[in-house]
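Omission of a single protein chain aside, the complex is shown with its protein chains in their original locations.
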Amino acid sequence: MSEPTRAAIAQDASASGTGHDASASGTGHAGTAPDSAADPESSARMPLVLAGLALALLLCVAASLLIGAESIAPGRVVDSVLGRGDAQADALVLDSRLPRTVVAIAVGTALGVAGSLIQAFTRNPLADPGILGVNGGAALGVTLALWAGVSTSTSALVLPALAGALLATVALLLLASAGKGPATPVRMVLAGVALAAVLGGFTTAIRLFDVTTFDGYRSWAAGSVAGRSLTDLAGVTGYLVVGLLIALTLVRPLNAVALGEDTAASLGVDTRRVRLLTIVSVALLAGAATAIAGPITFLGLMVPHVCRLLVGNDQRRIIPLSALAAPVVLLASDIVARVALPLREMPVGVVTAFVGAPVLIRLISHRKVHTQ
Amino acid sequence: MTAWMSTDQGDLIVRAPGRVRISARVPVRSVAVCAALLALTAAVTVAALMLGKVTYSPAEVLRALTGNGTRVSELFVVRWRLPRAVAAVVLGAMLGVAGALFQCITRNPLGSPDVIGFTAGASAGGVAVITFVGSGLAAVTGGALAGGLVVTVLVVLLSRGGGTAGFRLVIVGIGLNAMLVALETYLYLVADSDISQIAAVWGAGTLNAVSFSHTGPALLVGAVATLVVCAGLQRALPLFDLGEDVAAALGVRPARLRLLLVLGGVVLVAVVTAAAGPISFVALAAPHVGRRLAGASGTALAPAACAGALILASADLVAQHAVPGVALPVGVVTVAVGGLYLLTLLVRENRKGTL
Partner (left out) sequence: MNTPARPSPATSLRADDITMAYDGRVIGDHLSVGIPDGEFTVILGPNACGKSTLLRSLSRLLKPREGTVYLDGKDIHRMRAKDLATRLGLLPQSAVTPAGIPVLDLVRRGRYPHQSVLSRWSREDEHSVRRALEQTGITELTTRPVDELSGGQRQRAWVAMALAQESPILLLDEPTTFLDVSHQISLLDLFADLNRTAGRTIVAVLHDINHAARYAGHLIVMSAGRIVAQGPPAEVLTTELLADVFDIQATIIEDPVNGGPHIITRHQGRHTAPAVPHLRKVAP
């Protein structure tokens, strides 16, 4: 007796997963369906939000250079940045704080965009590369490579990370689409959690075989940007840039996909191409980010969601904004991670989990997502 | 005079003669499956007693168990290996029952305590106690119990308003799970490194340090609690499976039953976690394996318990002997194996659309 209701609910969930209902989609003929024209208020807000986020990013960068376990006068930090600092300040600012700030921006951008892509493509507001196991796949790839004795430079580890992320993404989409009808948001999350648990189990098992090799990777395993160098970043920059460029081409098709894959296809979108490119882009972004900073969860979940609240449900605005907002969140979390403990640092992944998990709970509690 | 026994579609029906109102219906297949699972568990347990640095024959094991062995064999078999083997069986059965209870509450084949954060809650409570108080078993049990209960209350409060929708509960649990794992990491970092080491070993889920003096009381409590839970809930659960409204219409008080289910599940998970650390995925896999083998529909506690005992006993055997020279925490084996099982389960349930 539950069959018809199930179907109706699943339909309902996929339609409302994006927050748009049928009445809004009725206006979109031209492939830009949930259009900005439908929501003048949030489109007017866009420049304001952009300016605010840019300012926040600047402030966070400044704070990231100024704040740390070692206290150092702001004047000396400025001197150091301008190239006339003393050796001690240079060591602290230029060799430690500046690189980790840049790394945090890159990683944040990557995860924010990956999160918004995967949410848009799966029409699932609960999606996140961390929750869905993509980062876990990358972590397993890195762990396997380390175990096999590959050099510990980031540029050598990025390929295994990408391979792991790609495999996990494909596995997840296969898993979630194996059923009848579209995967409901919750089904997708469950599949992802399962995948993440399996990958995590294997990762832990491998680490236990060879404790010495992995001792230095304890902070990496929890997700951290501490101690990363610009050389590390250089090893992954190419992948990040390609991933971001692909993401840009997906912005408009994903707006159509928001109405359902069948509707998108009838609007002239090549859904198979969109699917393939989304997978590649997410794997590149999440894999590269994980290779350098370890698995960081929840950033890709909360940032697109906050952006959606700010500027409405249009990928043309959400994806660029996520690219800007995610670094802000990650930098702020990293600063908290530096000062939360008296003597040592906390991995930033711990902070993002603490901030991000309540967002997930809030999403499910406020009926933004249809359960069942 | 009527027959004492008759059969009806694969069930054995037993009735007292005359006007005595005693009767029962015994599902033959289910009983046979439980017996077979227990026999296998016994075989695995004997293997666990035989294998190790010194290998004994089954006959020697039997002599040692009955008190007729050499002093050395008694030391190895009875003092060192037996506590661990018994613990694996009892804890496995508890996890199986706990998993069945949680899946019944959430009406979701994936609603096991691992997925929805209760294991992580108990684990975080245990780690907190080890870090700030000490590693005595009573204290750790208290911590694990408190952690599990706090998570229960949080999950129930946060997922309120979802009616009977188990899905919201699952997602809330996943969120809390992530926070608790983060909290544990934080605790490891706060603690002194030697305490952190103790906590980390415990946190991986292991039976390596089990002894009767240490975990005996927990095992006893656990075994009794499992039996009480099974006996008390066994008749009402099939009705709960039909939906809370139907259960209420048939004379069950669903709110009270749900509370009992949650309490039973949390206590079982907390005791297991306190004794051996968080052991994942046994609670998830055991109820499915048991149910499928027994051909039961809905919640089946006894098959779940038997399957749980077999799974954990086998997993511990593998953890001890799979890699020569390395005694893996059993939790690692159960995650890897149980996780794969979970994935196949997902694919199958997905295909049927029953998720």
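Order of writing sets the labels: A and B. Residues in every chain begin at 1.
FYI, a contact is a pair of C-beta atoms (placed from the backbone, for glycine too) under 8 Å apart; a residue touches a chain by one contact, two chains touch by 3 or more.
Predicted model only: the values in this text are computed from it and were never measured.
Enquirer: Out of B:V72, B:V224 or B:V246, which touches the unshown chain?
Expert: Looking across B:V72, B:V224 or B:V246, the contact with the absent chain belongs to B:V246.
Enquirer: Kindly note down the residues of chain B that lie in touch with the hidden chain.
Expert: On the side of chain B, residues 8-9, 13, 15, 21-25, 107, 161, 164, 235-236, 238-239, 241-246, 248-253, 297-298, 352, 354 touch the unshown chain.
To be clear about the criterion, only the chains that are shown with their structure count from here on.
Enquirer: Mind listing the chain B positions that touch chain A in their complex?
Expert: Touch residues, chain B against chain A: 110, 114-115, 158-159, 161-162, 165, 167-168, 170-172, 174-176, 178-179, 181-183, 185-186, 189-190, 204, 280-281, 323, 326, 328-329, 332-333, 335-336, 339-340, 342-343, 346-347, 350-353, 355.
Enquirer: For the complex, which residues does chain A have touching chain B?
Expert: 6, 126, 131, 175-176, 178-181, 183, 186-187, 189-191, 193-195, 197-198, 200-202, 204-205, 208-209, 222, 297-298, 341, 344, 346-347, 349-351, 353-354, 356-358, 360-361, 364-365, 369, 371-372
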